[in-house]
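The other protein chains are all here in position, but one chain of the complex has been omitted.
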Amino acid sequence: MEPIQLTKDDFTSNQETRWCPGCGDYSILAQMKKVLPTLGIPRENFVFVSGIGCSSRFPYYLETYGIHGIHGRAPVIASGVKLANPNLKVFVITGDGDGLSIGGNHLIHLFRRNIDITIVLFNNQIYGLTKGQYSPTSEKGKITKSSPYGSLESPFNPVQMALASGASFVARSIDRDPKHLEDTLARAAKHKGTAFVEVYQNCNIFNDGAFLSLTEPKEKKKHLLKMEHGKPFIYGENDELMLTWTGKNFKVVNKDLNENGHEILTHDENGSGPAMEFMLASLSLDAQLPTPIGIFRAVERDTYDDMMAAQMNATKKKKGEGDLKTLFTGGYTWTND
Amino acid sequence: MEPIQLTKDDFTSNQETRWCPGCGDYSILAQMKKVLPTLGIPRENFVFVSGIGCSSRFPYYLETYGIHGIHGRAPVIASGVKLANPNLKVFVITGDGDGLSIGGNHLIHLFRRNIDITIVLFNNQIYGLTKGQYSPTSEKGKITKSSPYGSLESPFNPVQMALASGASFVARSIDRDPKHLEDTLARAAKHKGTAFVEVYQNCNIFNDGAFLSLTEPKEKKKHLLKMEHGKPFIYGENDELMLTWTGKNFKVVNKDLNENGHEILTHDENGSGPAMEFMLASLSLDAQLPTPIGIFRAVERDTYDDMMAAQMNATKKKKGEGDLKTLFTGGYTWTND
Amino acid sequence: MSEKEVQGTEKEVQELERVTICFAGDSGDGMQLTGSQFTNTTAGIGNDLNTLPDYPAEIRAPVGTLFGVSGFQIQFSSSDVHTPGDSPDVLVAMNPAALKVNLPNLKDNGIIIINTDSFQSRNLTLAGYESNPLEDGTLSAYQIFPVNITGLTREALSDLDLNMKIKDRCKNFFALGMTYWMYSRPMDMTENWIKSKFKGKDDLIEANTKALKAGFSYALSTEIFTTSFRIPKAAKKPGLYRNITGNEGIAFGLITAAKKSGRELFLGSYPITPASDILHELSKHKNYDVKTFQAEDEIAGIGAALGAAYAGALGVTTTSGPGIALKSEFMGLAVMTELPLVIVNIQRGGPSTGLPTKTEQSDLLQAFYGRNGESPIPIIAAAGPADCFHAAFEAARIALQCTTPVILLSDGYIANGTEPWLIPDPDKIPEIKIKQPALDEKYLPYKRDPERLSRLHALPGTPGLEHRIGGLEKEDVTGNVSYNADNHDKMVRIRADKVGRINRFVENPELVGKDHGDLLILSWGSTYGPILAAVKDLQKKGKEVSWCHLRWLNPLPINLDRFIYNFKTVLIPEINLGQLSKIIRAEYLIDTVGFNRVRGLPLKTNELLAEIDVILKGLE
Partner (left out) sequence: MSEKEVQGTEKEVQELERVTICFAGDSGDGMQLTGSQFTNTTAGIGNDLNTLPDYPAEIRAPVGTLFGVSGFQIQFSSSDVHTPGDSPDVLVAMNPAALKVNLPNLKDNGIIIINTDSFQSRNLTLAGYESNPLEDGTLSAYQIFPVNITGLTREALSDLDLNMKIKDRCKNFFALGMTYWMYSRPMDMTENWIKSKFKGKDDLIEANTKALKAGFSYALSTEIFTTSFRIPKAAKKPGLYRNITGNEGIAFGLITAAKKSGRELFLGSYPITPASDILHELSKHKNYDVKTFQAEDEIAGIGAALGAAYAGALGVTTTSGPGIALKSEFMGLAVMTELPLVIVNIQRGGPSTGLPTKTEQSDLLQAFYGRNGESPIPIIAAAGPADCFHAAFEAARIALQCTTPVILLSDGYIANGTEPWLIPDPDKIPEIKIKQPALDEKYLPYKRDPERLSRLHALPGTPGLEHRIGGLEKEDVTGNVSYNADNHDKMVRIRADKVGRINRFVENPELVGKDHGDLLILSWGSTYGPILAAVKDLQKKGKEVSWCHLRWLNPLPINLDRFIYNFKTVLIPEINLGQLSKIIRAEYLIDTVGFNRVRGLPLKTNELLAEIDVILKGLE
C-alpha cells in the first residue's frame, strides 16, 4: 500500500463549529487537525469519542468516525470501540466536568487498564455548556451561579489522579501555546497505552482569564515551566530560575546565585518514580512555584488490548478455533432415541 | 450532663452476624466495638452507612443508626447525613469492589471535599458477596470466575488514590493485628475531616491467604513495616532492616551494615509532602520492599461541613434569618387592585 | 375602539385586548434581557401575561447563524393570559437569522420590526437567505417596519466616550424603547433597573438609558410608526404580584415547605438544563436554612438528599430526564426505605440527550415505571410557572406525611416561562405536621399509621431509637431484613397501597364543565395554559366541552371515575406520543383520543382548537 498522504483539510468535517468566538477549544481543534495527518494512520481508522460539554462537541468537527456520547462516559464507549477493533486509533475528548466530575471513575479505571486510547481533557475549570457552575478543578472559593458564596471544595489535580491510578502517559499543555500543544498531542497520540493530556483551556464566557498568568506574554515567563526530557528545569523572565530538589521538596533558585550548589535537576519523563512525578504534579497547586507543562510520565507497559488479544490467541492455539458443536456438547450429554 | 459510659455490648445489635466463619470482617467488627465507646460520643449520634457487599452488612451488627445503601454509594449517603446534621458522627463502611469499582468516583470526591466522615474500606482483593470475581485491587493475572485466563488490569493502590485526591487522613491496617487495627480505627475516628482507613481483610472463602505474608508469624516480620510517627522505619525478623531514602528512592539496608551511612528516616504523618507520602504508598506494589501499615497522612484542613455552616451563619448575620415574606417579595412586585 | 390622542405628535392610539410579541436576535444581542424588561413593565401596569424564552443549546453560537438565534415571546392582555401565544402579532428581528427562524410562526399580516443594519450579505448567507428578504418580496404578506437600529443607536450615543462594541450592545434597549412606545408602556421601571444593574458604571447607565429613550422618541416621532396601542389593565384578582418562572416557583415552594414543616431544606443536585436554575436559586438562600450540595453527578445528588432525609432534612434532588435515568436505582432505595424525598424532573426533549433546551412531557411513564421491581412513587405535575410553587409545596407535604419519595414533574416550558404570581400570605400557608415516634415505646421502624400507611421515622440523634434500614426487603413492622416469601408479597402490596391511597389526602382536580357530554379533555402538566385558552374559546363560542386537568397522576384522583365514562370522546393532548393515554386506558378501559405534537414546543391553542373542531363535527 502506498503511504497515506493526508492534510488537515481532510480532517475538516462539513459541520459548522459552534463554540463561542474566542473559545480556547478552537485552538485545540486546530492543533489536532495538524497532528492527525502526521500519524500515518488512514483517516477511516480514527474514532473520536466524547461525553457532553462544550468540549465534547469536538468530534463533530472532524471528518473521522465519532461518537458524541453521554455525560462522563466517553472512556467506556472508547474502551468498547478499541477492544472490539484494536486496529482503530481511538481518542477520548472530555472536559473537567465530564471527565472529572460525573466521569471520574471511568477515567481512573481506564488509566489502570492501560487500553491504548488517547485522552484529551479540556480543563477550563468551569462547566461551560450548562452556563457556568464551578467544576472539580475550580479553585476553592469560586463564585459561580451554583456557588454564590464561594465553592467549598478543594480542586482535583488531574495529573496527580492520572499518575496515582497508573496512567502510562501523562502530560499537560495549554490552548494558547499552539506549538507546545501540537507537540504534546502528537506525543500522546503516538504513545501505546492510555495517554492522558490535560489541556488548560480558556472559557472566555464563564471563566475568562483562568490561565492568564500562564499565557500573558509578560506573566508567563515567570510562571510557566516547560518540562523537556533530559533538560534542566529552567524558567523565568530570562531563564534565570532553576528548580532544584532538596531531597524532600522543590526549591527555586536563581541559576547564577546558586550558592548552596544545588544539584541541577533534569527532567526524566520515562518514569522518574512516584516521588518526582507527584512533586512535579503538585506544583500547579502552589502559587509560589511554577506550573509545569509537558510530559510528566511516559512509560511503556502492556496494554489491555494487547493482553486480551494474546489471551484469545493463546486459547485458540490451545483449544482450537471455537466451533458451535463443541460448545453445545461441552457438558454432560445423553441421547434419547 | 454526665459523661457517657458505654461498653462494647451497648453497640451490639440483636442481628445475627452473617459472615462466613473465619471471615476477617469479624475482627474489624470486634475492634470497632472496642473503639466506639472510647470516643465520648452518645450512641444515638453514630450513623454507619454502607454500600453492598459482605463488608457492607456491617451496620446491621451495630446498635447505632445505620443505612445499608446501594452498591458503591455509601459516601454520598453519608455526605448527606453529615451535612444535614453535623452533630452526628458518620462512618462509611465499604469494600474494594463497592468503594473502588462502582463507587470509586464518590470516594475520591469525598476526599477532596473533606467532609468529616470516617471511611473504612475492607480490602479483601475480591468480590465476596457475588462469589468471587476479581476486584480493582486484585493482582494482575488473577484467576477467578470472571477471569478464568487471568485478569488483565493493574490493581489500584487505594492509599495513593486517597492521597492524590487530597484526603486529610490516610491509613492502612490489617484484620489480623487487632491492636493495630483498633488503634488505627480510633485515630481515624478522632480525625476531623475525611479519614480513610484501608483494612487488609482476609476472605477465607474466595481469596484465602491474600495477606498471608503480612499475617503469618514467620513471614510478617520480613514484610510488614509499621509506620509510627516520629519513629524510624525499621522492620525485619530482628528489627534489623531499615528503610532509607536515596533522595529519589527507598532503599532497604541492614541497620548494622549501614556502610554508606544512609540517613535514618523517621516517619512524619503530619504531611510529609507528596514525595514521601506517595513513595510510602507505592511500597505495597513492590515485592522487594516491605508493605507499610499505619498512618500515611494526618493533616488538618477545613472541613466542608464547617465551611458550609460558616457560610450559612455569615449569610444569616448579613441578611438576617430568612423569612418567607421577604423571599416572596424579593423580585419586582406590583399590586393589582 | 380607536381614538386620537396627543402624544407629542399626533398619532393614532388603538386599544387592543391582547398582543403577542417575539423579540429575536443573535444570542449576543441581549434578547432575553429585552424580553424580561418588557415583561416586568407590562406586569407593572397591570396586564396579565405569560412568557416563553427560547434560547439555543449552544452557549454562544457563532454570530449570525440560525442555531445562534435567541428568542423571547410574551403574550399580554387586558383579560386572562394562559400561554405565551401561539403565533406572535409582532416580531422584532435583530438579524436575518432571527427573521428566518421566527417568520414561520408569525401571524398573517403580522408586524415585523427589522434591524436593517444587520441585513448584509454575510449575515444573509449565514441565515441561508439567497437574496435579501427585505427586497425580494418574501415579506410581502406582513407589515414591515425597517429601522436601522444599530446606526440609530450609535447616533444616539455619539457624544459618549465609549467604544463602538459597547455602544452597539445598547441596541436592544433602542428596540425596547420602540416597543414601549408602540404599546404605551412607561419607561421608568426599566430606567430604574438600568440604574441598579449598572450601579457604579455611570457611562453604561447613561448609554443604555439614552438608547432606550432614543428608541421611544424615534418611534414617536418618525413617520414609520403611525399607530400605537393601548392594552387596558387586566381584571386580575387583587393583591401583590410578581413574575415568577417555574423554576423559581419550585425553589420557593420547597423553601416554604421546609419552613412549614420545621425541617431544613437539603438539595443534592447536579447541573443540567433546564433544571439548573433551581440549584442556582436555592443556593442563594443560605439564610433560610437551605443547604445546597453540588454533587459529582446525579447519583450522588439524590444519594446525598436521601442521606439528608434520613438525618431529618427535607431531602430534595432536581434534574432532567437523563438525570432521572441515573437516579432511578436510588429512587428504588427511597421506596424501600420509605424516606421522604422530593425528586424534581424538569422534562426536556428526549430520548437520550435529545433536545436539551426544548420542552416535552415524555418522562411520565419513566416516572411511573422507571425502576426495577414493584416500585411505586407518587407523581405530581405542575400546571404552570405559578403552580410550580404549589406543586412543590404539596410534593414535599406528601413526602413528609406519607414517608415516601415523590416525583414532581415540570418541563422546560414552564421552568423558564413566567407568569404573574399572586404572592401568598406566608402566615396563611398551613403547617406540615409530621408524626414522631414515641420515646417510651419500643421503636418499630416499619409499624404503620393505619390511615396513611406511613411509617414513623426516628431521626439519628434520638436516644434509644437506633435502627438500621436499607434496600433489602423489610420484615413487616420490625423493618428487619426478611427473605420470607409471604412477607415479601405482603410488603409489595403494602407499598402499592400506601401510594395508591394518597388520593385521599390531596384535593381532587376540578372538572370544568358538565360531568357528561360529548367531549372530555383530560390533561396534565404544562399543557394547562394552551388548553385553558382553548376551553375558554370554546365556551365563548357556546360549545360544550368538559375539561379535567390532573395535578396528581399517581395515584389517579378518586373522582375521575365518577365522570370519565360519561363522555363520547375523551381527548388527551400531550407533548409526547400518548403517555397519560396509556395510563388512563389501562386504568379505565376507555378508548382515548390523543392529540400529540412532539416538537419540543408548547402545544398551540389554535391547533388544538382545530382538532377539537374536527372531533366535535365528527360527533354531530
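Chains here go by letter, A, B and C, matching the order in which they are written, and residues are numbered from 1 within each.
In this text, a residue touches a chain if its C-beta (ideal position, glycine included) is under 8 Å from a C-beta of that chain, and two chains touch if they have at least 3 such contacts.
These figures come from a predicted structure and were not determined experimentally.
Every shown chain touched by the omitted chain in the complete complex is listed here: A, B, C.
The residue from C:108, C:486 or C:620 that touches the chain not shown here is C:486.
Residue in contact with the omitted chain (choice from B:130, B:213 or B:336): B:130. Of the listed residues A:24, A:53 or A:69, the one in contact with the hidden chain in the full complex is A:69. Against the chain not displayed here, chain B makes contact via residues 16-21, 52, 54, 70-72, 101-102, 104, 127-131, 133-134, 136, 145-149, 151, 205-206. What chain C contributes to its contact with the hidden chain is residues 56-57, 67, 320-322, 324-326, 328-329, 332-333, 335-337, 347, 349-358, 360, 362-363, 365-366, 368-375, 470-473, 483, 485-486, 488-489, 492-493, 495-496, 576-577, 581-583, 585-587, 589-591, 597-601. Annotation for chain A: contacts to the undisplayed chain at residues 13, 15, 42-45, 47-49, 52, 59-60, 63-70, 73, 76-85, 87-88, 105-106, 109, 308, 311-312, 315-316, 318-325, 327-329, 331-337.
We adopt the following convention: only the chains that are shown with their structure count from here on.
Our note on geometry: chain A versus chain C, Cα centroid distance of 40 Å, whole angstroms. Each chain gets a centre from the mean of its Cα atoms; for chain A and chain B, those two points are 29 Å apart.
Residue numbers of chain C whose C-beta contacts span two or more other chains: 286, 296-297. Counting partner chains per residue, chain A shows two or more touched chains at residues 101-102, 104, 136, 149.
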